[in-house]
Structure formats: C-alpha cells, structure tokens
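A single protein chain has been removed from this complex, and every other one stays in its place.
Note that the chains are named A and B in the order they appear, and that numbering of residues resets to 1 at the start of each chain.
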Amino acid sequence: MKRPPKLLRLGVLVYVSILIGAPLIFLFQQAFRRGWGAFWAALHDQAMDHALILTAKVALIAVPLNVVFGVGLSLWIVRRPSRLTRILDRLVDVPLAISPIIVGLILELAYAQNGWFGPAIAKLGWHVMFSLPGIVMASVFVSLPLVSRQVIPLLRLLGDHQEQTAATLGASPTRILFTVTLRSIAWAVIYGVTLTLARVIGEYGAVLVVSGNIALLTQTLTLNIGANFDNYNAYQGFVGSVVLALVSIAVLLVLSIARQRERRRSEYLA
Amino acid sequence: MLYLSLIVLIPLAALLTNAFNGGLGSFWRAITQTEAIDALRLTLLCSLGAALLNAVAGTATAWILVRDRFVGQGVLNAIIDLPFALPTVVAGVTFYTLYGPLSPVHVNVTGTWIGITLAIMFVTLPFTVRSVQPVLESLTFNAEAAAATLGASSAHVFRTITLPTLMPSILTGTGLAFARAIGEYGSVVFISNNLPYRSEVASSYIFSLSTSGQTNAAASVAVLLLFLALVVLAVFNLTSTRLARRGA
Partner (left out) sequence: MSISLNGITKHFGKDVVLSEVSDEVPQGSLTALLGPSGSGKSTLLRIIAGLTPLDAGHVELNGRDVTDVAPRHRNIGFCFQDYAPFRHLSVFDNVAYGLKVQRVPKERRKREVEELLGLVRLEAFADRYPRQLSGGQRQRMALARALAIKPEVLLLDEPFAALDAQVRGELRTWVRNLQRELGITTILVTHDQGEAMEVADRIVILNSGRIEQVGAPHQVYDNPSNEFVQGFLGPTTTLDGITYRPHEISLGLSGDRGTPVRVTDVVRLGFEVRVVVEDATGESSWVQLTHDEARQLDPQVGDSAVVRPRSEVLIFR
C-alpha cells in the first residue's frame, strides 16, 4: 500500500489546525488572559453559578429519560419488527434534521399558554414555557435518536442467539435482559449516553426559544454565554465557554475509549 | 409510544396547523417576503458552499486518517469530533471574536457570507469524515492493486476506482452536513450580525418572527425550511443509494 503524498497530509493538518485547532486554542487563551484569579472569580459569578446548576438539573433529568427510551425503542425495533416499528425507526431520526430554532418554535406552538395544550397544562398548575419542563422537553427532543442510532445497528449485528442460549440455560426473560442483552450493548449505550449528554448540555437555539432566557431563572449555561456576549461581557462569556469546552474534550475522550472497547469486543463478529 | 408522540409528533402537527392557519395564501405570503427569500438564499448558498468544500476536505481527512501513519494521528482522529461535541454557541462566540471586529489576526468577516460559511464549515467537517472513514477502512486494496498492475497511475486509480466506491458515503455525509447547516443557529448568529436582507440566516429570521409575535409567519417559514431539509436529505440519499447499487 502506497502512503498518501506528504503534501496531502500537510494540507489536511493545516486545514484542521486553522478550522478547529486555532479557535480552540484561542478560546482557552481568551479565558485565561487575565490569569487564574480572574478566572476563578468569574466562575463564581452569580448568573453563571445559577446557569451551571440549571444545566446540571436539566441533564440529570433529560439524559436518563432518553437512555431508557432509546434502549427500549431499539430493543423493540430490532427484536419485534413490524410495520409500526419501521415507521418509528424513521420518525426517531427526524430531530436530527430540524433546526434548533424550529424545535423551540414547535414546542411553543404545542405547549405554550396559548398553544394547543396550553390551557390544559395550566389547569394542572404546570408550566412548560419559561420553565424547567420546557427546557427538559427541548433537550430531550434534540437528543432523541442519539442512543438508538448507536444501539440499533449493534443489536442487529449481534443477533439474538446469545439470548436464546441463555434461555436454554434456564434464565428468565428479565435475567436475560440484564445479564446478556444490556451487557452486550453496554459500550454502545455508553457512547450514546455521552453524545446525549454533550447535546443536552450544549443545546442553544431550542432552549433559547423555550426558556425565554431569563437570567438567574431559566438561563442555562449556553444561554448565559450568549447573553454575556450580547452584553459586551466577553470575558465572562469565554470563561463559561471554557467550562463547556473542557466538558466537550472529556466527552471526546470517553467516546474514543468507548469506540475502542466496542471495536475490540466485536473484532471477530463481522 | 406515548413518549415519542408527546415530544415529536404533537409539536410537528402543531407546526403544520399553525403554518396554514390563515390558509394557503398567508403561507405563501410569509415565504415570499423579501426578507424571507434573502435569508433563505443566503442560508442555502452558504450551506451548500460549506458542505461542498467539506466534502473534499472531509474525504481528504478520512484518507489521511485511514491510509497514513504519523505522529499525532490519534489526536487528529479525536479532534475531528470536536464540532460534534462542542456547544454551537461556544463555536459561535469564538469565531466572532477571532474573525470579527476585535480579531487578533486582523480578519474581520462579520456580516459577510464568508464569515457565515466559515462557521458552517467548522460545524459540518465531522459529517463527511465520519461518513467516509468506515467505508475506507473496510475497503481492501485488491481492486486498486489490480488496476495498478494493469498500468494505471495512482491518480487514475483514484479517479476511476477508489472515488466511485467512496462516492455514496461522500454523498450521504454531505447531505447530512447540508441539512444540518441550513438549520444552524448558535454558531452563525454571532458572526452573521443578523442584518435583515443582508446577513440574516433562515433560523435567525424565524426567531425574529416568533419573538415579534408573528407566529403564523414563523411557522410557515419553518415548514418551508423543514421541507427543504427533507428534500436535501432525500436527494442526497437517493443518489447515494443509486450509485451504491450500481457499484455493488
């Protein structure tokens, strides 16, 4: 096999450095140009702290919801296929192609005070817009397919012989689910969970519309960053950005490990 | 399942009803406003440009990642996913500061199609790379080796054998990138400056319509944008499948 020309390698490295590397480095430089002290102080800004907590709350609710949904749906689609599941398979991927602003818009149309279900929800004393439930819904929407897109192909590849064997060995359906099925898709689920977490934490447009961007109340970390920039508070915005960038890098690391582990396990499968 | 309909189906239905609330006429009026057309045109052109550029760059990157060996290859492989993992707003504000009025490298592309296209390129690079990479990895060299023994030069082999084999995956990746790009908000809204008729992207326009209370118009333009995204995906995927079938 001939190696590609060195020029190509150089070209790609230059391109990626300028497009991705430079902004990343610049981001860190901007956040730390005033030194550690200022950085630390900025982290304790009241609005940012509140945003951090809110983002964490949203993640803690939205991610498990989507994982349970994603795994359940995947098992259903692969193990009990029907015309309905074929439609569901397509439907689940829809959120990926929708602009985040549109996501926010349609949730508003359906669940705001003057929306379809608005009055019904208000009667129950709940709020969707400008509050946590709405933000959670928006986060769930945009990350809906991320787990199932990882799990479905793996389930298809694995087949169900392992589960059938476990049945002949005396295991009950529940036992099979926990000791065989879930464990065999573990790394794919981890990969999907990580992607979901990244997406939920990083969502901007959809949450912007749904939450109303009210500082100290319904402002997630991403909104906080945006607001800071709009108010010419760039430094504060960069500090928040670095926090998220560090999370993203951690996410990449986990993804990389999950990818390796999964590849090693299924080396002989395909 | 109930979960799915609550989150996806009902809101989508609400969108459709709202868009056509005032009848077909109001829908048509909303999408033919000059501001709408300008925004859509800008969005489509920048997205297409970025997607096409990244089709080339993405394939080249995948090539380097699969067929080359060098120090730092692992880092490159991991960093390609950064635009996937990084929040769009972080990319948006960074690009604005780096290539805007306060640019340390004295490059100011705010409010221009260049700035918007640049931001979109950042966000869409991973799509083509990750689409082409697995196909490239599973490719054996037999066909290429055979061509070489028949006297073809590397360039010729690439053009006539490798590229056609990769084309389906390149198309799928580019289609995904394009569809994602036309809805992009967080990463472009800062550097675009949002000047109506001049540098406003489609998602921004929809947002401004919705915050100013023109919900029906917002819904109409949103429906159009969604429709375009689906058409784009369908076209790219169909062409990709057609090509793949011919090859296989």
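Just a few scattered comments:
Throughout what follows, a contact is a pair of C-beta atoms (placed from the backbone, for glycine too) under 8 Å apart; a residue touches a chain by one contact, two chains touch by 3 or more.
Quick caveat, the model's predicted, so the values are computed rather than measured.
Within the full complex, the chain left out of the display contacts the shown chains A. Which of A:Leu27, A:Val92 or A:Ala166 touches the hidden chain is settled by the complete complex: it is A:Ala166. Note that of A:His44, A:Arg80, A:Lys123 or A:Arg264, the residue touching the chain absent from this view is A:Arg264.
One of A:Ser17, A:Thr85, A:Ser184 or A:Asn233 touches the chain omitted from the figure, and that residue is A:Ser184. Chain A meets the missing chain through residues 159, 161-162, 164-172, 175, 179-180, 183-184, 186, 264-268.
One rule holds in what follows: only the chains that are shown with their structure count from here on.
Here the CA centre of chain A is 18 Å from the CA centre of chain B. Residues of chain A that touch chain B in their complex: 1-4, 8-9, 11-13, 15-16, 19-24, 26-27, 30, 69, 72-73, 88, 91-92, 94-103, 105-111, 115-117, 137, 140-141, 144, 195, 198, 201-205, 208-209, 222-223, 225-226, 229, 234, 237-238, 241, 244-245, 248-249, 251-253, 255-256.
If you check the complex, the residues on chain B that touch chain A are 1, 3-4, 7-15, 18, 57, 60-61, 63-64, 67-70, 74, 76-98, 104, 118, 121-122, 125, 141, 154, 179-180, 182-186, 190, 202-204, 206-207, 210, 215, 218-219, 222, 225-226, 229-230, 233.
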